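Missing here is one protein chain; the remaining ones are kept as they sit in the complex.
Chain lettering (A, B and C) follows the sequence in which the chains are written, and residue indices restart at 1 in each chain.
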Amino acid sequence: MLQPLELTNLLSWLDTTLRDSMPVFWVLLIEFVLVAVALLAAYAILAIILIYAERKITAFFQARFGPNRVGIYGILQSIADVIKILLKEIIRINNVDRFLFFAAPFFMIVASMLTFGAIPFGKMLHAIDFNIGVLYVTAVSSLGIIGVLLAGWSSNNKYSMIGAMRSGAQFVSYELSAGFALMTIVVLTGTMSFSEMIAKQEFCWNIFNGHISSIIAFVIYLISGHAETNRGPFDLPEAESELTAGYHTEYSGLQFGFFYLAEYLNMFIIASIATTVFLGGWMPIQIPGLDGFNQVMWYIPSYAWFFGKTGVLIFLSLWVRWSFPRLRIDQLLNLEWKYLLPINLVNILIMVILVLAGLTLTDLFPVLAP
Amino acid sequence: MAEQIIFYILAALIAVFSVLAVTSKQIIRSATYLLFVLLGTAGLYLLLGYHYLFAVQIAVYAGGVMVLFIFAILLTNRPGENVKAERKDRRIAAGITSVAGLAFCGHIIYWNVNKAYTLLVPAEQKVQDIGLKLMGTEKYQYLLPFEFISVLLLACIVGAIMIARKR
Amino acid sequence: MNSIITYFKGLFIGIKSLLFGMSVTWKELWTKKVTQQYPENRKTLVISDRFRCELTMPHDINNEHACTACGICQMNCPNGTINVLSAMIETEDGKKKKILDTYTWDMGMCTFCNLCVITCPSDAISFNNQFENAVFTRSKLVQTLNHKGSKLREKKKEVKPQSVPVVEDKLTSSKEQMIEPLVETKISTPSDKSIKNPKDNTTEN
Partner (left out) sequence: MGSLSLFLVVLLTGLVLVIAGLGIALLLAPTSFNLQKGEPYECGIPTHGTSWMQFRVGYYLYAILYLMFDVEAIFLFPWATVVRDLGVQGLFSILFFIVILGLGLAYAWKKGVLKWK
């Protein structure tokens, strides 16, 4: 199939030319450095784009223009923000636990980077592909909460402490729902690897494949993922009207910037995992039998599909964020433990029945199977 | 070769942080050092290709147990205070015991390492195999222990609630 | 059983209300944006008449103002913003007369409460719409309102013979009444007197 804009040809050409000209060790080293640089660049650029997009979309939801002074339509605004945050002083606070205070941003960034590396951005644009992909992602992203707790503890500030405690309770609660929602799809596909999951969704996305059960799981995953990133109506840990800035009150300059960065990237990561697991990842829209249409769809490169689908989900998250007021902590925990978790457990059983009774779309219409 | 280097780095990290976890005067720092030990262990699993176990180690220990530890530390009376040093004779006794334990374990590992080394081949375990083993009823399959885990977890929940509610 | 019904009822009502909330914001997303882009829209910018920006003392073409330097505004100012310096001069017919020397107003201390304008017996001062007041040093906020060489406007008897006693009534009347004309007498120019007077007369009766 002709796929003119894909990066696969470029990557394999690079690999073969390198292998022809030097020993394997150096080839691997160069490739690893390239992977690292690509990840770093993607991380930074995505953060910049996300911050700009959030500010602009937020503004539109509030009937104003948003940033429009720095550059045309304000597109240079977040670049100016980055420069500003680099030039800010990192203040040394008295009475903090210095080692933990310093270590907390590492946990945040490393956790989000390890998750970021496991996302399939497109055909062959996939750094870590474990066969336990889904479990790996849920496991590694839970490292971030350690960063939050350590930040809150080490600051020796009451606001930070309360923010961190709330964040801990909130994160562990919603982590469960997210895990169970992903498990529903694992039941459906029978694999935990992201690449295999995408391959199985060529003609029928998982959200359609398991119809009722999948849609419930999708909604639950979006809610709990949104809650895990401490945003929107779930931003109790940093409720600015009561806790100033929550767990990162005492952080200044770039150290604060890391928390900010991790928050935005976590938003992206949640959206992209939802895309990969439920909406077919980088797979273009394909209809079995219509070869011409499929060919046209393949002209759009896979990473464009991926970022398009993810962008829609990020917009949804922003939409929710600016629609609803902040929850109280008892409402928050009630929502998880009394609604999402029981529904989730029942939903898994429904999915098992759907799979065993052959009621999924791919079972009913074998033409949809890849 | 590279795997050996990674192994030695991980082993050194685990050893150093274990010692730090025991000797640290602040209880929260002890917990953090312990977390590093557990993450190092997860690294060892990854080195062996046990991806499932690696994820379990991180999810349970980093995500669950550490959060639990920090919340539990905050239940104590004065969590921020430094732990007082033990009496000198006790410290000496603890030192001797740990050295003896190290010698004992070291002896066993040293003499059996050749056998174990030939047995363990780094290989990627498929989760599907684990699942089949876990749910099967035949020999070397673990359905009954698996079901008992649920009862055990139920007992844990009940116990934890009973203890915490008494306060 | 009842609790189970309430559980599911709550669930569905919750979902419904969430969707309704999202539809509201969705509509808001497409509404016309109302933000004023300030320096660009300077030409078309509309400032409400009631907005109080700068205290001014209107002067006519002959460089004359209406301030008699009575100092009532200075006494009524809650912050001590106004400072009226008067001077004694001798008129042609040999009488001694108090006239205004300098009228200073410190914008940095002003709360724009409008009390000075209300209480002014001769309507010599008013707030204007000149809102671009930023300066670089604090001393520039202190302004002298009377122009150089200006003098008091001679009263023309035929315009408002009854105006003086009415004003006196207003001053002697209780302080609660002072709040009331706030809305009506935003910018008191002499022509406003005709509107103000009937009101004052009714309160008097």
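The rule is short, and it goes like this: contacts are C-beta pairs under 8 Å (C-beta built on N, C-alpha and C of every residue); 3 or more make two chains touch, one makes a residue touch a chain.
Here the structure is a predicted model, which means the values were calculated and not measured.
Enquirer: Specify the shown partners of the omitted chain in the complete complex.
Expert: Within the full complex, the chain not displayed touches A, B.
Enquirer: Of A:Phe258, A:Phe278 or A:Trp322, which residue touches the hidden chain?
Expert: Spelled out, the listed residue whose C-beta touches the missing chain is A:Phe258.
Enquirer: Check the options A:Thr8, A:Thr58, A:Asn156 or A:Asn294 and report the residue that touches the missing chain.
Expert: Of the candidates A:Thr8, A:Thr58, A:Asn156 or A:Asn294, A:Asn156 is in touch with the missing chain.
Enquirer: Please pick, from A:Leu86, A:Ile212, A:Val296 or A:Leu364, the residue that touches the omitted chain in the full complex.
Expert: A:Leu86
Enquirer: Quick one: say which of A:Ile57, A:Leu114, A:Ile269 or A:Ile314 touches the chain that got left out.
Expert: A:Leu114
Enquirer: Can you name the residues of chain A that touch the chain not displayed here?
Expert: 28, 32, 35-36, 39-40, 43, 86-95, 105-106, 109-110, 112-114, 116-117, 127-130, 132, 134-135, 153, 155-161, 165, 168-169, 172-173, 175-176, 179-180, 183, 186-187, 190-192, 244, 249-250, 253-255, 257-258, 329-330, 333-334, 337-338, 341-342, 345, 348-349, 352-353, 355-356
Enquirer: Even though one chain is hidden, which residues of chain B still touch it in the full complex?
Expert: With respect to the unshown chain, the touching residues of chain B are 2-3, 6, 46-47, 49, 51-52, 56, 59-60, 63-65, 67-68, 71-72, 74-81, 127-128, 130-132, 134-135, 143, 146-147, 149-151, 153-154, 156-158, 160-161, 164-165, 167.
Simple rule for what comes next: only the chains that are shown with their structure count from here on.
Enquirer: Taking the mean of the CA coordinates per chain, how far is chain A from chain B in Å?
Expert: Result: the chain centres lie 29 Å from each other.
Enquirer: Rounded to a whole Å, what is the gap between the Cα centroids of chain B and chain C?
Expert: Inter-chain centre distance comes to 74 Å.
Enquirer: Quick one: in the complex, what on chain B touches chain A?
Expert: By the definition above, chain B touches chain A via 26, 28-29, 32, 35, 51-52, 54-56, 58-59, 62-64, 66-67, 70-71, 74, 80, 124, 126-128.
Enquirer: Which chain A residues qualify as touching chain C in the complex?
Expert: 60-65, 68, 319-320, 322-324, 338-339
Enquirer: Going by the contact rule at the top, pick out the chain A residues touching chain B in the complex.
Expert: The touching residues are 97, 99-100, 103, 130-132, 135-136, 138-140, 142-143, 145-146, 149-150, 153, 156, 165, 168, 171-172, 175, 190, 192.
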